[in-house]
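Data first, discussion second: the structure below is written as structure tokens.
Excluded from the complex is one protein chain; the other protein chains are retained at their positions.
Chain IDs A and B follow the sequence of writing; residue 1 opens each chain.
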Amino acid sequence: MKSSRIGVVAALIVGMALIISGCTTPPADAKTLTVGITVEPTTLDLTTDSTAAIPQILLYNVYETLVKMDSQGRIKPLLADSYDVSPDWLTYTFHLDTKAKFASGAPVNADAVVASINTMREAPNQTLKSQMAVVADVQARDQATVAVTLKEPSNFWLYSMTDTVGIIFDPALTDLATAPMGSGPYAFESWVSGDSITLTKNESYWGTPGRFDEVVFRFIADPNAMVSAMLSGDLDIAGEMTSPDSLELFSDASKYTVIEGTTNGEIVLGFNNSRETLKDLAVRQAICHAIDRQALVDAVWAGKGQLIGSMAVPTDPYYEDLSATYPYDPAKAKELLEEAGVTNLSLDLRIPTLPYTPGAATFIASQLADVGITVKVEELDFGRWIDEVYSNGDYDMTIVAHVEARDIVNFANPDYYWRYDNPEFQKQLASAIAASPDQFVPEMKKAATILAEDAAADWLFVFPNLIVTREGINGVGENMTSLSFDVTTISSKD
Amino acid sequence: MPVLRAALRRLTIFVGTVLVASLVIFLIIQALPGDVAQVTLGVGASPDDVDALRQKWGLDRPLIIRYFEWLGGMLHGDFGASYLKGQPVVSQITPRLAVTLWIVGLSIPLSLLVAIPMGLFSAMMRRRWSGALINALSHVGLAMPVFFLGVLLTMVFAVHLGWFPANRYVPITKSVSQWASRMVLPVMTLVLVQGCFLARYVRAGFIDVLGEDYYRTARASGWTKWRGLVRHGMRNMATSLVTVVGLQISSLLVGAVLIEEVFVLPGLGSLLIDAVGSRDLVVVQGVVMLLVFAVLLINFLVDLAYLWIDPRLRRGAA
Partner (left out) sequence: MKKLTLVIGLIGSGLVVLAALVSLVWTPFDPSKVSGIRYGSLTWPHILGTDALGMDTASRLMVGAQTTLLVGILAVAIAALIGVPLGVFVGMGHKTLGEILARGSDILYALPALLLAILLASALGSSVTTASIAIGIATIPVFQRMARASTLTVMSQDYILAAQVSGTPTSVIALRHVLPNIAPLLGVQAAASFSMAILAEAGLAYLGLSAPKTVPTWGRMLRDANFLTQPMQAVIPGIAIVIAVMGFNLLGDGVRDYLDPRLQEVR
């Protein structure tokens, strides 16, 4: 009896709330941009955590870099309005924009730049640390000039400075994990765990100010939920469409714009090259021949996503299409296996659970079965994947997208989880990085070709940049050339 | 004072159980492969950096010391601080708990509101098609995966009709109207499933009454079928229903995670999943300990209540 009375009271409360909701209209004060993204970071400390979701939200929007990458892959000035490179390609001198200041009001001066670069050189995040490994010395020449000296010439370093590693922190910043402070057009406002991160307009921004009073990054992991939030008008931008099939729902051009570009993410079917069977080039070639990558993209990612064939993406200057190196040819695959004397091959495909991996793994298992290779698929949560596959190399094959820019360097590290140790490639890559700038592109092409021909991995496709915006939203970059979801260029008509 | 002694005995058992539970929770959670330092540094980490981070977070110290630190902290309400965010675990749990409590707290009374008429009607009309139909409906509702229902309701009410927002939680303190409109679909989903579940208990309770002597007496003395059933049935059913609902609360608190996933609500269940995913074990331990403590406490209080009510139990029988 008592419980039903409680029920009546609760029903009345809800009823009243509903009536109120019918009466009030939302206040039309603040101009808000709501962007749906899939991954919530666990911390915002990007010097420690390598989760791509952190720079996705903060880079360029909250934190700025000396130089910036535009959507076409060109280096543009940002905090540094110009830079000089010494004739020996060892010293980079950055001339800071004297107008530049942090959201806190402090100027972006040489001391702040030197401190940030030194922080990155010592960062626990290995990606950042290794990108900075080439730096020999950082000096403040005067309040607006910073000189960075490299140990050896590098075609990669300046490029990497456009991304996370180039971030300049506000010296007043003390809590990297939950209260980032930078010089961008938006400032970090709040983080509602499990829901969203809100940025507010930096009213005293030194450059072209942001067009919105508030930018909300909402975390929506479930693909169906992302689509329904967009369809029901809850989002201005669905920043990552992890169910590409659903794009057809947004075909009404008067209501939505669908953006299809590319990213730096190579989806790699990685081989454990230290396994006896996979050390055999013929076996790796056979696997590559056995997989119809175009059919895979069609099935797994609705045909969005380009084939690449090596560890380079279309926005890399040295990119060339190597996807035909080992074309789909199951008969050839069988032949190769036979010649190599490999029978009853059974491989463990251990994948982290990510939106694209289960479908790709199922597809690959089916196609490899056609050429007589048994594939055992296991889905691991990311923590276990990192522990067992990534750190301990306990796997035969795995699938993961490598989203960092120019991550071809990982193939030169024999300790990396692919356990790929090819002196020829290592030498070629080193000379390409240190080559004179005009030789950079051809030398890099050679390096990428070595990888492709050696079937060091099977590059399935480039992760496409699939974005849906509602009508009236402009300025969303087509290609994701850095890790940033850059909202600084975005505006809305209404 | 036998009552006092018995109560004291219960208290000792309760405290002992909580301590054992904390040890069990700590140990099974620590047994997870992969640790927070590794997951954080992610792809590209070197073993040295992982060790350094472990040291920074104090993860290199022996298990037993970490256990007692954690236990000692909890005694004065300090559940530790998240490795990743550095914030106290309590301050992370509180807003999440609020979301889950709203969903569960609203759906329990509302599902009773659905279940009682449904059960009553199908019991009353059990020999007719209408009653059988309601009964069949409750069986279908019971067999429906909750997330399936949730997505179906979203498709109909949010995407096609556009009556309610598809997902997300807005705190009631921020906007009452937003809060209410976003609560409708998740609560409706849970109410439909829970209502069907409880309706079967209600129906059984009423059918029981139909066979009892006091009901027949009431009928013979001129009461209508409905009046007799409602008057006597309600009382008969209320106790068992309260027990069932009570038993369900703990599973509902975490069970709501499916609702949280479908409707993207930042509740306790999703905190648990996220924290396990990032191996922020202090947070996992905190959430689990809180839930276990709550359930054990309810058990203990019920035990005590029985002790007052039933003198026979005072002698200390189990």
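Here, contacts are C-beta pairs under 8 Å (C-beta built on N, C-alpha and C of every residue); 3 or more make two chains touch, one makes a residue touch a chain.
Owing to the predicted nature of the structure, the values given are computational and were not obtained by experimental measurement.
Q: Given the contact rule set out at the top, which of the displayed chains would the hidden chain touch in the full complex?
A: Output: missing chain touches A, B.
Q: From the list A:Ala30, A:Ala133, A:Ala172 or A:Ala295, which touches the chain that is not on show?
A: Within the whole complex, the residue contacting the unshown chain is A:Ala295.
Q: Tell me which residue among A:Pro209, A:Pro314, A:Pro330 or A:Gly359 touches the hidden chain in the full complex.
A: From the options A:Pro209, A:Pro314, A:Pro330 or A:Gly359, the contact with the absent chain belongs to A:Gly359.
Q: Among A:Asn202, A:Ser246 or A:Asn272, which one touches the chain that has been omitted from the display?
A: For the chain that is not drawn, the touching residue is A:Ser246.
Q: Which is it among B:Leu185, B:Ala218, B:Leu253 or B:Leu307 that touches the chain not included here?
A: Only one of B:Leu185, B:Ala218, B:Leu253 or B:Leu307 touches the chain omitted from view, namely B:Leu253.
Q: Looking beyond the chains shown, say which of B:Arg66, B:Lys85, B:Arg182 or B:Arg200 touches the absent one.
A: Candidates B:Arg66, B:Lys85, B:Arg182 or B:Arg200; residue touching the omitted chain: B:Arg200.
Q: Which residue numbers on chain A touch the omitted chain?
A: Against the left-out chain, chain A lists 223-224, 227-228, 231, 243, 245-246, 248-249, 295, 298-300, 353, 358-359, 361-363, 365-367, 369, 377-381, 383-384.
Q: For chain B, enumerate the residues touching the unshown chain of the complex.
A: Where chain B meets the chain not shown: residues 13, 16-17, 20-21, 24-25, 28-29, 31-34, 126-127, 132, 139-140, 142-148, 151-152, 155, 159, 200-201, 203-204, 207-208, 240, 250-251, 253-255, 257-258, 261, 269, 272-273, 276, 288, 291-292, 294-296, 299, 318.
Going forward, only the chains that are shown with their structure count from here on.
Q: What is the distance in Å between the mean C-alpha positions of chain A and chain B?
A: Chain A and chain B have C-alpha centres separated by 37 Å.
Q: Going by the contact rule set out above, which residues of chain B touch chain A in the complex?
A: 32-35, 38-47, 49, 52-53, 84-87, 92, 95-96, 105-106, 109-110, 112-113, 116, 151, 154-155, 158-159, 162, 165-169, 175-181, 183-184, 187, 234-235, 238, 241-242, 245, 261-267, 270-271, 274, 276-280
Q: Touching residues of chain A toward chain B in the complex: what are they?
A: These residues of chain A touch chain B: 1-4, 6-11, 14, 17-18, 20-24, 26, 40, 42-43, 48-51, 124-127, 129-130, 175, 177-178, 192-195, 218-222, 224-225, 228-229, 231-234, 381-388, 390-391, 400, 402, 410.
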